[in-house]
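Have a look at this one before I ask anything.
Just one protein chain is left out here, and the rest sit where they should.
Labels run A, B and C following the written order; every chain starts at residue 1.
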Amino acid sequence: MVDEIQEGSYVLLYLDERRSYMVRVERGKVLHTHKGFISLDDLIGREFGTRIKSSMGVDFVAFKPSIRDYVYKSARGTQIIYPKDMALIILFGNIGPGSRVVEAGTGVGALTTALASYVRPTGRVYSYEVRGEFLEIARKNLERAGVLDYVELKNKDITQGIDEVNVDAVVLDMATPWLVVPHAYRALRGSGSFISFSPTIDQVVRTVEDLRANNFADIETIECLIRRIRAERGKTRPETLMTGHTGYMVFARKTIVSP
Amino acid sequence: MVDEIQEGSYVLLYLDERRSYMVRVERGKVLHTHKGFISLDDLIGREFGTRIKSSMGVDFVAFKPSIRDYVYKSARGTQIIYPKDMALIILFGNIGPGSRVVEAGTGVGALTTALASYVRPTGRVYSYEVRGEFLEIARKNLERAGVLDYVELKNKDITQGIDEVNVDAVVLDMATPWLVVPHAYRALRGSGSFISFSPTIDQVVRTVEDLRANNFADIETIECLIRRIRAERGKTRPETLMTGHTGYMVFARKTIVSP
Amino acid sequence: MVDEIQEGSYVLLYLDERRSYMVRVERGKVLHTHKGFISLDDLIGREFGTRIKSSMGVDFVAFKPSIRDYVYKSARGTQIIYPKDMALIILFGNIGPGSRVVEAGTGVGALTTALASYVRPTGRVYSYEVRGEFLEIARKNLERAGVLDYVELKNKDITQGIDEVNVDAVVLDMATPWLVVPHAYRALRGSGSFISFSPTIDQVVRTVEDLRANNFADIETIECLIRRIRAERGKTRPETLMTGHTGYMVFARKTIVSP
Partner (left out) sequence: MVDEIQEGSYVLLYLDERRSYMVRVERGKVLHTHKGFISLDDLIGREFGTRIKSSMGVDFVAFKPSIRDYVYKSARGTQIIYPKDMALIILFGNIGPGSRVVEAGTGVGALTTALASYVRPTGRVYSYEVRGEFLEIARKNLERAGVLDYVELKNKDITQGIDEVNVDAVVLDMATPWLVVPHAYRALRGSGSFISFSPTIDQVVRTVEDLRANNFADIETIECLIRRIRAERGKTRPETLMTGHTGYMVFARKTIVSP
């Protein structure tokens, strides 16, 4: 059973590594690009991954969007955690199918999308956001990515407390993660993961201090640098420009002090 | 419902970031370390994450093992892909709950463990290994990690062909990934991910050439550097020693050339 | 004896880390910037390093240009070796006061400027450039930096041979450094340094192979990554963008095979 593009499917029309377009396929709809237009009717019934020519004869590929595509397309100019960092947050944070995860702040829902994709089908993401105006944007992004059912969006200030208990992980992308450390301790099950993402080293130091003071252990702080390689016989070299810093990630696990 | 340690549970007895011990809890069993012994009986009925003192009064934590713990403990001196690279393989390769993934070679099953953990509960990993002696080791590691049910171990040479069709991803950690490119093309669904991990740049160049010649697109090659930070007020600095290179990862997606 | 700005002095009018202007001080001359104008008359007789306000009241500093300033200002849009790489070429290449150095190609004379600055006052740089049109540009840049006297510019193709003998170092920034390896061997004194700078790994591999085949030893290939840090209490972090790759440097020393 081949996976076919249908009315209502989301498709990533891919031109090259810099230019791609996320569209919802509808009858009669046309995508206009500077490389010509593409009639979306022509995609219906085709297999995902099909190459299609624009009106100017330029090759596009109609990819089925990946988690990373949904994440990038949800950003729309706002600052989001990069997928490289999300990947580490998820694996090093031991977040996977079935995990119950508390997240703050939701923002446009980019990290929420990745978390929800990985806790499926039996897990759940409880996502706190104090700025109400973001929640509607996040909801739309999660719906497009097909993961809204696995998320509970909460218009609450997580520094005031966490409603959930016995969760597997608490993931923080916010200015003052250290304020959440005691709440995270109460919300987590024993062995559960605390994860915070912070651009500055000052945030890291305060957070690590509070983790040490609150019975967390196995505390580690890392940053991740990705280097892209141009691989071509006779011309192989790393790319000239590189993202030099996105943020630091702090990981820790909750311990129980026995009486 | 707190998660309690029971007979048969695996526990990570954690001393510090360099020393931890994975044990299966059994009545009457004792763990001997250079910091004293711990009677595993004492753990039964306690919550995961509990701190426990050894006979020498040294603090250990009885963590519930994470995916990363199972991965590291399966290595036992062999060369495995690092969890940092696994994390990127999984997220950038769009592997998640429900994915059907072909992998080669199995080795001790370290990457297999991570893949299986993330395709749960409805996905499946088909893992090829030509060296039969590894399969039993891999099976034990997968069983311990609780993910054997999601894996089909195959004692086959993947360069001779792939049995499965319409899979979501093909992940290669082997000396000659380029030999598998045509097989991977046939096995993948449209938009499906090809991923290879290779220590040398020469392997990357050959693989990328063959991907270009076999209708793959969105080909990217990256490497990932992790820097660990010692975060402590007045003494904050990156760690002196660093893993400078593990390997390059090549990602690509299958395209369909329409007739 | 304070170092005073005089007529004819070169001055770096520094606004911030992105904007600075190299000017030659002349009576009646005015520098126009988008932050107002500065009458260069006002600088005469002042100490280097003096702060001066533009007509719009904006602070500039009249620095005495450094070697790095001369290097950067000689580039004018062409591709030059970065000062970070020059620094390593010079120290790892054991180039210092008194060294006799062969260089190719000259280009705009950026690396030549740095080399000449460090071989002063008794050393000499023999700089080969096959493209005659560059030599006049290089001459002007070297003259402005005050180091022309230490350089011999040669409109010659170094792949055809090197005129000098018994030199301390041969430094190559050109497309085919391996073609120069046998010539470099003849030109160098025993223990002398071969250094090549190449953007691609393919160039490195060919060069290293030829060095091994031509009695060079202590061959090492490195690349240098510089990370800039924004240091500010409460906001300290590495900069977001980073130069991810400039080129690889190969170092080797000539050995003599005794009869």
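Note that contacts are C-beta pairs under 8 Å (C-beta built on N, C-alpha and C of every residue); 3 or more make two chains touch, one makes a residue touch a chain.
As the structure is a computational prediction, the values presented were derived from the model and not from experiment.
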I'd like the shown chains that the missing chain touches, ordered by label.
B, C
Looking at the full complex, which residue from C:V30, C:A175 or C:I222 touches the chain that isn't shown here?
C:I222
Subunit B residues touching the omitted chain (full complex)
199-202, 227-228, 233-246
Since one chain has been left out of the picture, which residues of subunit C touch it in the full complex?
1-3, 14, 17, 46-52, 61, 63-64, 66-68, 83-84, 86-88, 90-92, 94, 96-98, 114, 117-118, 120-122, 166, 189-193, 201, 204-205, 208-209, 217-218, 220-233, 236, 248, 250, 253-258
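The rule is simple: only the chains that are shown with their structure count from here on.
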Chains contacting each of subunit A and subunit B, listed by label:
none
Distance from subunit C to subunit B - Cα centre to Cα centre, in angstrom
46
Any idea how many Å lie between the Cα centroids of subunit A and subunit C?
44
Name the residues of subunit B that each touch 2 or more other chains.
201
